[in-house]
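Here the complex is missing one protein chain, while the rest keep their positions.
We call the chains A and B, going by the order they appear; numbering starts again at 1 in every chain.
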Amino acid sequence: MKIRLSSSCAFLAYTLLVLIPLWLALDRLIWIAGPNPINWIGSLDENYISQGVVGFTFLQALLSTIVTLIIGLPIAWQLGRHKWPMQSMMKAVLTMPFVMPSIVAAMGFMHIIGRSGLNIRADDSTWYTTLIIAHAWFNMALVIRFCEPVLSTLEPAFEEQMRLLPAGQTKIGRLRKLWAPLLAPSVAAAACMTFVFSFTSFALVRWISLGDNTLESVMAGLGSSAGIPNYMVSRNEIILGASLIQFTVLLSSLWLMSILQQKRQSLLPQASEKFVKTNNNKGWMIVGPGLFFAVLPLIAVFWASFRIRNSDLSETTYSWGTGGWEFAFSSTNSMPSAWDALYNSLGYASLTLCIALPLGWTLAQTIVNVETKRPRYARFLDILTMVPFAASSVMIGLGVMLGMIRIDAEFFYSFWLTPIIAHVMITTPFVVRIMLPALRAIDPSYDECAQTLGLSAWKRFFSIRLPLLRGTILVATIFTLAMSLGEFGASWVITRNSDWTTLPIMIDSLRSIPYNNSLTTPAACAVSSVLMGITLLLFTWAEKFRPSKGGGMF
Amino acid sequence: MKLFTVLTLCLVFVASLSGCISQQLDDDEQVPPSQYEWEDDGELVIATYDVYGLTDELINEFENQSGYQVSLLKLDDAGSVLDHLLQHQGVQVADLAIGLDNTYLQTALDYNVLWEHSAELTNLSESSLLPYNGTYAAPFDQGYVCLNYDTNIVDGENYSVPLSLWDLTSEEWRGKVAIPSPETSSPGRAFMSATTDYFAHDSDNVSDWTDWWNAMSANDVIVTTGWSEAYETHYSGGYGEWTEGYVGDAHIVVSYCHSPGVESWSNGNWTKSAALNLPRASFHQVEYATAIEGGNLAAASAFIEYLLSPAINSKMPIENYMYSVLEQSDLPEEGGYRFNSVVPQQPANVSTTDIAENMETWLSQWNTAMVAE
Partner (left out) sequence: MLECKNLEKSFEKKLFTEFNLRLKPGEIIAITGPSGCGKTTLLRSICGLVELDNGQIYLDEKEITNIPTEQRGIGLIFQKPVLYPHLSVAGNLKLGNHKGDIAKSLEEVGMAGLQNRSVESLSGGEGQRVALARALLAEPRVLLLDEPFSSLDDELSTKLVNEVREILKERNCSAILVTHNKVIASNFADSVISL
């Protein structure tokens, strides 16, 4: 089996860019904190700053998962079993929250519960509930995407038969005997991913909670004091302990997801186009609020960007104005303008795309090429490309900061492109995941036939392979751009230098400005609106070009 | 054969994670600060947190006067300024650091990340030079850190004014005290240092300062990363009420003895905040401007001189809400600024040597005390 030069280069690049920083960062942390994992985990409880974090993280993730299922399942049911006007648009709106940058959502929910909204934040339990609901807002898209296809394409004969059997004569009966087993893998998959996303939540926790931390946010906060010899050694232990726990949780969920993926795919062949859906007016009671819920935080952000607080001793009033936008788009000595952030964000996203797309594609292609002849080797490569999935974005940021930058700190600190290392690390596995099923679906005889017609490798690539993969490449492109633009965790850890500021970081910085400046909040919302707008644009394009067959990630 | 390869790879991987690689990299890179060359590139990068007084006007005026291009590297608090300096040891990106105080300075000195500045300092008051008098750090403002309480609520009826810090460990104060963390905040660390002295001299000979912190932890004290979060978001007696993120669940907060004066001055001679003047429960804090190793020493020194010039530094109380470090300077009288500010008669007696020798241990003891049941 000849391994082509491009495959070797791809794997070399991947190793250098992705694996080595993580490994170096680990090495550095262990050098300072010592190699005893029990110490690391123990330190989580022994330090005030991390006390209670593990419990908080698990509990809120668990509750978020449950609430997400409670909100998402009825909506998925209605969408799947009944006919709706503008079905695809409704589905798009309901799944759109998933692609929104977390910092935008954080701003949105802050405004709904904050002083200019419902003003209920002062109550301790409110913010906890809001956090859970915010997680549900993000992740209900998963429930819908995973469960709705199963519901809408089930061969009607199955249900009809069930109705005629004693076990299925009641609704409950059918639920237990037919729907539950059918939906179980999809629900489990959605629950698993929701748990993971809520577990590694950072932006939402940072803003909505009043001082409580998840493992992810505590790691982010400690990042700046980590990796320094003999300085705050316990912080390095905490980071290692938190990383270990997160790594285990993420790895377990990856493994669980791959099992569930197989189960789901064995059910899908039962798909039938014969199923005719009926209208359900009562269903609007579920879908209507669902739609409203999906857009509410985004509307709140946009609306809040024009609201300026005027307060004096006697009262606080709000007025409408564009002062926030002007503030955001002008630069001061301490804060670059939103134009700079926009320029950086778009620049980073494009360059990330230029690296992650070819890299991910070549990696996926190599796996497909090797699969038939050496399946175990292919599996090994496959798992290798998934390593970054088992690292959360803050872990990746720490990896770049403590690993990569340390190789030649002077160079990396002055290099404008350093942050995209993190972006490439985060997006490449997604490209692999998206491209793999598409590449597998290409009939190998297509390429062979072209060879017998005398077409050179380049000609085969451009005339045959590329056109066949066009839809998938577009989805991968848009996904990569959206993820890079909205990336928060890793950038937050790395970016302590205003030359590198991106839109999400700028939103966070603006909102963090203390003292009584009434323009900072509308300014943060203004920049959020810009980011939101770009993301929506990318998302609508992705929806248009999405390949109709499911599989892969989404 | 295959198994052997796999096992060997695993072994190599695990062995390499023992940290030897990092050791190598670090050894190669240690550039002794004294061998650092610096150049004047016409730019000044200041690493700082949100120091109120570093306004655009102040900076623009400096730029006009000196010709240097100034940019600010915004960090979160004194702790993150120190972290930044240490992280970038040998590869600094900033030229000047503003925000280290007398509880943070020693660590920076120990790590050799500061350089001696060449600014001419004259007219500095004795008190400002007390904690440190040398050329590695120039004091630019000072104040007394102490507790502030909300007079509307702590009025003798609902809550009585605490006569001893132990009162704050009682049930009525559960979850109502906000303190910035000594690990990250300079007023927070100052206050903690004060408690080491306070409890060494209180009437109770059995318990010490760590016992108090332990009790406070059990009493749900709110610990924030920085001063502004504690004061703005949690404190009910300050200006936080008029900010967006206000929660107002704390009625006592660690701030400055002159903070009520600031409030009064800003509000036009009215405030609902007062300083708690208990003996040894306040700490004399001096904040420093420090030139960073390998940075633009000329620009840094120029800025220090500017900051300490009579024209600028005399306006510290109004521009930066802190005392000036110039001789014979005082708070303005307008708006009840001076009237509402307290000058503690007996601030905590914690010397610079105490801090230099013990801060690391104190922080560790503080952490243990906060965590213990």
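In the analysis below, a residue touches a chain if its C-beta (ideal position, glycine included) is under 8 Å from a C-beta of that chain, and two chains touch if they have at least 3 such contacts.
Predicted model only: the values in this text are computed from it and were never measured.
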Listed by label, the shown chains touching the absent chain are A
By the document's definition of touch, the residue of A:8, A:119 or A:456 touching the omitted chain is A:456
Would you indicate which residue among A:312, A:326 or A:448 is in contact with the undisplayed chain?
A:448
Where the unshown chain meets subunit A, residue by residue:
443, 445-446, 448-457, 460, 463-464, 467-468
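Here is the rule we go by: only the chains that are shown with their structure count from here on.
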How many angstrom lie between the centres of subunit A and subunit B, each centre taken as the mean Cα position?
36
Where on subunit A is subunit B touching in the complex?
23-24, 26-28, 30-32, 35, 45-49, 51, 110, 114-116, 121-122, 124, 210-211, 221, 224-225, 227-229, 231, 234, 309, 311-313, 316, 332-335, 406-407, 409-410, 413-414, 496-498, 509, 512-516, 518, 520-521
Okay, in this complex, where on subunit B does subunit A touch?
16-23, 25-26, 29, 50, 52, 54, 56, 59-60, 70-76, 79-80, 83-84, 86-91, 93, 107, 111, 181, 183, 217, 222-226, 228-229, 232-233, 239, 242-249, 267-268, 270, 366-368, 370-371
